[in-house]
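The complex appears here without one of its protein chains, the remainder shown in place.
Chain nomenclature is as follows: A, B and C, assigned in order of appearance, with residue numbering initiated at 1 for each chain independently.
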Amino acid sequence: MREKIFNGIGIGLLALCFVVALTRIVLMNKGRTDDGRKQITLRLAHWQLENGPREAFEEMAKAYMKLNPHIRIEQIAIPERIYPNWLITQLVGETAPDLIEIGIGMTDELLARYFVPITPLVNQPNPHNRGTPLEKTPLRETFFDGMEGGYNQNLFEYYTAPISGVTIRMYYNLELLEAITGSRTLPRTYEELVSLCEKTRAYAEENQAPIVPIAGSRYNGPMLMNLLFSSQTQKLSERIVPPGLLEADPITAAGAYLRDQWDVETPEVRSGLELMRDVGQYMQPGFIQLMRDDATLLFVQKRAVMICSGSWDATSIRLQSGFDLGVGRIPFPSRDNPKYGKYTEGGLSEAGTNAGLGFGLTRNGPHQKEALDFLLFLASQRANQIWTDVSGWIPSVIGTRAGKEVEPFLPQAEGYLRGLQITIGGGFADTTRVFNTNFHLLVSPLGGVDAFTNAIRGQYPETLVSDLHRYVRTQRTLVQRGDTQLGALSWMASRQGENRILQQRFDTFLQADSFNQQQFYRARLLVEQEKSPQP
Amino acid sequence: MSTPISSRKALHEWKLYLFIVPAIILVGVFCYFPAASAIYHSFFRWSGGTTKEFIGLQNFRDALGDRIFWYSFWVIAILVVSNVIKLVPSILMAVLIHRLKSDRWQYLYRVGVVLPMIVPGLVTLFIWKFFFDPTQGALNGFLDATGLKAMLVWLDGMMGWDVFHEGIPIAWLGEPDLIIPSLIIWGFPWIGAVGVLIYLAGLQSIGTEVYEAAELDGASSWQKFRFVEFPLIMTQVRLSLVMLIIATLQGFGLQFLLLGQDGGPGGRGMVPGLWMFNRAFLAGEFGYACALGIFLFVFILGLTWINNRYVRVEK
Amino acid sequence: MSESSSPAKLDAVTAKRPSDLGKHLVLLLLLGISLFPFYMMIQISLKDNSLFFANPWLPNAPDTWKWGNYLYAMRLILPYVANTVVVSVTATAGCLAISIFGAYFFARYKMPFGGFLWAAFLLLMLMPGVANIVPLFAVLKGLGLLNTLWALILLGVSGGIVFTMYVLRNFIEDIPKDLFEAAEIDGASHFHQIRNVVIPMSGSIIGTLAILTFLNTWNDFLMPLIVLRDPQLFTIGVGLIYLDGEYVKPWGQIMAAFFVASLPLIIIFMFMMKLFIRGLSAGAVKG
Partner (left out) sequence: MIDFSLSNGRKRFCRSIVALCVIGVISPALAAREKPTPGLDDAWRDAAGFLIDEANRIFAETKASSEDQEIERTLGEALTLLNIQPRTASNLERAEGMLKKMAAKEGRAGVFARYFLARIYEMYSEPPRTDEARAMYQELLRSGGDDPMAERAASALVLMEIYENVSPGERARRFEALETMAGTLKSPSGLRAYHLNMGNGYLYFPKMEGSARKAFDHLMAADRIGITRWQVESMTWIAIGQLAERLGEKELAITYYQRFLDRYQRDNRHYSISKALEALREQ
């Protein structure tokens, strides 16, 4: 009997929850349907779960909704980990939001099939810039990077108007810094960085405090190390790249390697690796196995004096850390450094930084006109001001004032090109894999530079060649794809000769196409020379 | 057994068929149709959208040459074996509870067993994920506190695994060689509420006289278990075995949430289901994913057949 | 059926057996460990990160408890809970209704094609759910059910049917035939027979099955993850996964959210525990 009652209560409770929930849902939808005029809901999807962006989007949306009361803006923030399959699911399922952040998991294929290029608009002024100095400026010119960040090199189209930019910086816990060094001045060179690290070690020793100099993780560690590495190979690159290029592209780097102009034992490369290891020793042991948020946590918990991360983490870190935050450029070795000065030109230039974080306009969206308008609004100076003020991220629109917290992140023109990457880069997957799988040898207490180079020296040549083969294949498909486009464009161009935009596009296309072919032929030559060397 | 029925009566009882129609429709649409369509699409290069290209058996050929796919079966094999072993605690628990004198305690323990089960699976999973966390995780904390870590490091030195190092937090889900161990450790002590309860149900059918007989022969409690109790729950054990194997083969939620779509560093935790999911919703190779699914289905079908054929136990 | 018969028997047996102390220890140990996550969840849910790092293991002093975590958790999770309740309850109800009729169909008579249909249903138990996700996705897309709760409900129902019917059939078959015949003689239609004979006779098992189905839908996260787009529709599963994706994790708030997510079930179970345990212990799931 007693049990019956209990069951009764249980079921009753459940029923109650059910009714409440149901009414809630029904009402939720009511609120949306029955408000006189037709409501339009635009959805905006992104993976920026750091602190800042979500609030900023909220504000920008508010501002926009004030202008267009009949439009509701919803943002959907998707975790980076599931973003790729979320993306493809939504696109294929044709339930994709109207505007989707382009980047993770995006391929040319998807872009071309599911997104609308905004190329026709880039040469007209942005209507939402009316009343600003940019009133008459064509959209493309209103971005500090000339909207390069929104341009797809392979599809020859603009797909988005990026609203922010990113740079990589060193974050410092000023209070710890002061406690350790007695001053709040940030290290500007690698030498100063090292001395700070040493002081920190000593400090931790005598105070029995669990403090490490640099908070590392498999995300933050290599970020810093790779930057430092490429300072050592600058002069090497200058030796091997032909005039005009200055920075070593995959073909040049691989070619030089096959022509024995460098390998993992070359003094420059070796010194770069030693530099990586040296700085790695100042991060917490085993950092290479830790995740991004482990490092951030370590830093905001005052267990580390510095952390290297992108400008995108600024607000998260600022909000999490209960201490004064210092931000500075990556401290590179200076030329007069006895050990690491020989091969370096100096710090890296950030002048070429492109704007990022752009939203693509999906084809199947029911309200494309409105979505496009909102996209333009996001790209307007006014919205960009809100963006940078609220999110603390770098603005992308010319004339937007960066707050004093954003200032230290702005791209710095002064500096040189980064030197050759040991992983070649440019989709040289196997080479990169060999590098990464052995990376722990470079940093682990048991390992060392020799252990690392010994491990990879053997594998490098063939992975490089196999990568070259892949490069040839992909480059070839790129060229082939170009053929169909070339035909179509040239046919259309000859048809509607007066269409200036089309003509321009065709013209630039031709140049890009020949460049792709040249890269293909150079890569193939390398492969064949490897097979049958010529005297 | 349901009573046989004359065709005349059946004709007269035609209305009964209406009872089964809803079930047929739903199952047909949401289970059989997708399955059929999966078979159909496995012959296409299909990116999920409108365009698809017929490519015959190509997908299957690719699957046969797909290293990751085969590796994933290897992983599954390990998991299945470990899961079978993981049945032991539940059985042990059931037997212990059953042997208790007082009914009230028996009941209390049952409640205790059910409790963890009503914490949503995801929550348990995420909590475990948090246990595995290298720096803040409970597992490392425990190992350090108890000094087991030191032992592991020593073992490592002996075996030369180069996995455990002094003063370096163990990254359970970050170090390739630890992925599978982590997957096995997960959910310790592996008490399955449903399992325990149905075993108890089985045990209840043991008659007093059996025990008394055992007592008279002076059987040890292990012998009692081996010859009296275990045979009686064999049916249930077998049932949960089948369920478990099927579930393990099909499931990939655990790997998906703990390790992500790539099966963790080095893809060491990749299981067939996850690989399918990965191909479909990451690479957009939906057709290929279907082909993989069919391999998996055939595989499971085979296993279950074997199970029914040879693992049969008479009730 | 129920344990009502066992005590006498057991006491008779256990009288001669040694004390249970050892058993209790082992059992408590096992239970303790399997409840440990639960403990961690609750005690961490009342800390903020710095407190948590200061002392990860033991609960902190009540005056430092961070109830704010729960405010945050409520605001975040309750909507998800609501959606999940709607989905699970509807799905469970639908699943049971359909299965009872289905089971009755199979259990009552050997209808023509009955055997074939039965085999067809059983085969489903083997099909790898994953294998069908992709086409299933296409089906839902075709029906315009993507990003709706209906999709989850229908999937919940169709997913549960087979197993539920399988178990119910065994049960209904065990019901003495004469009961049905008697009812038939009174001119009871099949509906009446189900209402007056089947349901009363298999009440506890139906309850158990209900709970199992409920749990399945409640815990599902894969389909919601694929089907749902709008945060307003998220079920607990998706909600928690999104929460797990945050870059900097406020463990306290997260654990609080976990706790809130578990709460509804815990409450309901507190009341229906007996029903559930009896159902399962009654050997509901036969080999």
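Assume a residue touches a chain if its C-beta (ideal position, glycine included) is under 8 Å from a C-beta of that chain, and two chains touch if they have at least 3 such contacts.
Bear in mind the structure is a predicted one, so any value in this text is a computation, not a measurement.
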Touch with the omitted chain, as defined above, among A:Asn68, A:Gln281 or A:Gln485: A:Gln485
Touching residue (missing chain; options C:Gly68, C:Gly144 or C:Gly203): C:Gly144
Option from A:Glu135, A:Glu265, A:Glu462 or A:Glu528 whose C-beta touches the chain left out: A:Glu528
Chain A residues that touch the omitted chain in the full complex: 22, 25-26, 28-30, 32-33, 41, 94, 108, 112-113, 117, 144-145, 155, 157, 242-247, 345, 348-353, 411, 413-417, 476, 479-481, 483-485, 487-492, 494, 504, 507-508, 510-512, 514-515, 517-518, 521-522, 524-525, 528-529, 532, 534-535
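Here, only the chains that are shown with their structure count from here on.
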Touch-based graph of the chains, sorted into line, ring, star, complete or other: complete
Which two chains share the largest set of C-beta contact pairs: B-C
Chain B and chain C, separation of their C-alpha mean positions in angstrom: 17
Chain A-chain C separation of Cα centroids, rounded to whole Å: 43
Centre-of-Cα separation between chain B and chain A, whole angstrom: 39
Multi-chain contact residues (two or more partners), chain A: 81-82, 89, 92-93, 297
Set of chain B residues in contact with two or more other chains: 48, 136, 277, 281, 286
Residues of chain A that touch chain B when the two form their complex: 81-82, 84-85, 88-89, 92-93, 105, 109-110, 113, 218, 285-286, 289-291, 294, 297-298, 437, 444-446
Residues on chain C engaged by chain A in the complex (per definition of touch): 49-50, 53, 79, 81-83, 85-86, 89, 137, 140-141, 146-147, 149, 207, 225-226, 229-232, 241-242, 244-249, 264, 267-272, 274-275
Residues of chain A touching chain C in the complex: 3, 6-7, 9-11, 13-14, 17-18, 20-22, 24-25, 28, 43, 49-51, 74, 76-82, 86, 89-90, 92-95, 97, 292-293, 296-297, 300-301, 313, 316, 320
